[in-house]
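First comes the structure, then the notes that go with it.
All protein chains but one are shown at their positions in the complex.
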Amino acid sequence: MVSNMPHLDYTMLDELKEIMDDEFLALLRAFLSDSDTRVKSLRVAYDAGDHDNARAIAHSFKGSSGNMGAAALSQLCTEIEQLAKDGRTLDAGTLIGELEGEYKSVATEIMGVISSDAKLPKK
Amino acid sequence: MDGLEERPAKLNILIADDNPTDRMILSRIVQSEGLSVIEAANGLEAVEAFKKHRPDLVLLDALMPEMDGFDAAKHIKQLSADDLVPVIFLTSLTDADSLARCLNAGGDDFLTKPYNRIVLKAKIAAMTRLRNLNKTVLAQRDRISGYNKHLLREQEVAKCVFDNIAHPGCVDAPNITYILSPMAVFNGDLLLAARSPSGNLLVFLGDFTGHGLPAAIGAMPVAEIFYGMSLKGFAMSEILKEINRKLVQILPAGVFCCGCMAHFDYRKNVISVWNGGLPDAILYRSDSGEVEQLPSFNLPLGILKPDQFKVAPKELECAEGDQFYMCSDGILEEENIEGEMYGEQRFLDVFKNNTDPSLIFSEQKSALDAFRSTDDQGDDHSLVEIIFRQEDAHETAQTSVIATESISRDWRFSYELRSETLRSFNPLPLLTHIIREEPGLSAKSGELYTILAELYYNALDHGVLGLNSQMKASSDGFAEYYRLKEKRLLSLDGASVAITLDHIPKDNGGRLTIQVEDSGKGFNYKNIDVGLESNSGYSGRGIPLLHKLCERLQYHGKGNVVSVDYLWEYTNKLLTKAG
Partner (left out) sequence: MTIWASQSEAGDALTIKVQGRFDFSAHQEFRDAYEKSQEPTQQYIVDLKDTTYLDSSALGMLLLLRDHAGGDTASIDIVNCNSDVKKILTISNFEQLFAIK
């Protein structure tokens, strides 16, 4: 089901752009740099079988990706968080793989937005 | 509302979220509402930022590193104390347990991720209203408590003024025991006690309707009249009339003073009691254990106009050691846990069950304590016990007066009272007042009051009214004596009593001659050795006492004229001062 969802909800992104105004690009860049760290540390927590860390990272990532309009990414986080919460972090291997892939797509799209937006003249 | 007026130009909002993008988005939404933002990346930072900036509203992420939102909320709620700082939890948690945890930690609301700008704005507005409402309530609370403090301060000042007026009293004499709240005057209860110039004791227990300042305002003139007039030797009935007159004049209709006044005459062994609206006063005969109830037969003070207000105190013979009780209705209306009132019967039972009269007062107190539902000392109940026993009679009246110069004047004063005046007027205060004008005599006014009273009442009762003092020997005769006196006074016609005070200066003092002449038929004094300290049929005339106090006592004419000499000297102390 996740695969059927769009990587980014552009309506939400437009809304964000309106809210953030001249900080919109900064927000997108912050999301990318924060998310790079999270995706990597989630993999580390998985390898170590560290339920608590896996859960905390997935929870936080769930929130931020949800706010960015990355619903599929957020959904994957929810599922990983639930497994970690149940002490089944080791069963999350497939999901983490999916998440890394999904994030790659989201990041690509966001970078696209950044480059197209950066070319637009300031209001 | 005041709370809105105090609203600062820009509300401060603390946003704590470990996720930088979420924080950025929230900050931006909040700023776009014209509010200023303080950011924190975890719970610890949030608590520190709260201490430093005292924000108006806190948005807290539930799960954060270092310290989570739950603990941070608890700290923040503790730090804000009375001040309501709403905490909104930011959460993507959706299960009921987690949401309940937010509330238990002190959260006031939630905001779920992803954020919805409209919902967030509405929530901030709602929380701001809540905060303003709380501010208004706090401001009102502080104002009320300020008023209350102010009122208490004012009461203390008023109490101090009242104590200054009531100060000369002798309520702390060894024969008087009482329960009275220290601030009783603001509950309308009032206890006054004074010695008259003759050394007799006058006690008043009053209970004003109402509480607080109105009650205290009434108490002031009552105390002033009571002390002023008793010091000058006015009789109880005159003091009561004056108090009533004053209260009618100053109190609004509907405010009055229930009260009981008792006069203890130690020489005649008589208690006179006037009760207007207090529960029955009690006279306890210490030898027989007999209890005599003295109910209220009068309207309270401050109701009847002066011309309608009549005073007829009840006169009771009594003996040394008899005990007298007055209480306010607060005692009898004290309620227990079931809401049942203490009542008169329980009060009377204490007397009935008593075996040692000296314990009655403490037994009354403990019976009441055992009955009442709370540990609170009731504020508006007063109980007083007076033992019929003379205590240092002349001390109070004399120590307060010190002559400032050793002079002695030469003067004479004559005063004649005719029938109408004899019926209704007591000349003793006036005479005492005149005597006190002589500096050296002012300190002796107690003794002189006694002498004047003896001479005047001998002339009136035995000379003018022809009453036989031996009547008073028996209990029935005693009552009959006062009944006859009342009756004969009413039909008095063409009678008179003339009093002459003649003062001549002497070395270091003077001689006061008092002559009293009555219109009666006199008596055969020639056969009586007036110098004998005997009770030979004239005991009622207090002759032995007069002999003790005076240099010379002499009857003249047909026995209707009597004169005494009273010699006085300045004491050494005063001499030194004068020299």
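Letters are used for the chains, namely A and B, taken in the order the chains are written, and counting of residues starts over at 1 for each.
Note that in this section a contact is a pair of C-beta atoms (placed from the backbone, for glycine too) under 8 Å apart; a residue touches a chain by one contact, two chains touch by 3 or more.
Note that the structure is predicted; figures quoted are calculated from it, not measured.
Engineer: Can you list the shown chains that the absent chain is in touch with?
Structural biologist: Its contacts among the visible chains are B.
Engineer: Based on the whole complex, identify which of B:Ala81, B:Ile118, B:Ala253 or B:Ile337 touches the chain you can't see.
Structural biologist: In the complete complex, the chain left out is touched by residue B:Ala253.
Engineer: Could you tell which one of B:Gly69, B:Gly107, B:Gly169 or B:Pro300 touches the chain left off the display?
Structural biologist: B:Pro300
Engineer: Which of these touches the unseen chain: B:Gly277, B:Pro313, B:Gly463 or B:Gly520?
Structural biologist: In the complete complex, the chain left out is touched by residue B:Gly277.
Engineer: From the list B:Ser98, B:Thr209, B:Thr421 or B:Gln515, pick the residue that touches the absent chain.
Structural biologist: B:Thr209
Engineer: List every residue of chain B that touches the chain not included in the displayed model.
Structural biologist: So the residues of chain B touching the missing chain come out as 207, 209-210, 253-256, 258, 276-279, 295-300, 303, 305, 308, 329.
Here is the rule we go by: only the chains that are shown with their structure count from here on.
Engineer: When the C-alpha atoms of chain A and chain B are each averaged to a single point, how far apart are the two points in Å?
Structural biologist: 80
Engineer: Spell out the part of chain A that touches chain B in their complex, as residue ranges.
Structural biologist: Residues 12, 15-16, 19-21, 23, 26-27, 30-31, 34, 56, 59-60, 62-64, 66-69, 74 of chain A touch chain B in their complex.
Engineer: Hey, which residues of chain B end up touching chain A in the complex?
Structural biologist: 18-22, 24-25, 28-29, 32, 61, 63, 65, 92, 113-115, 117
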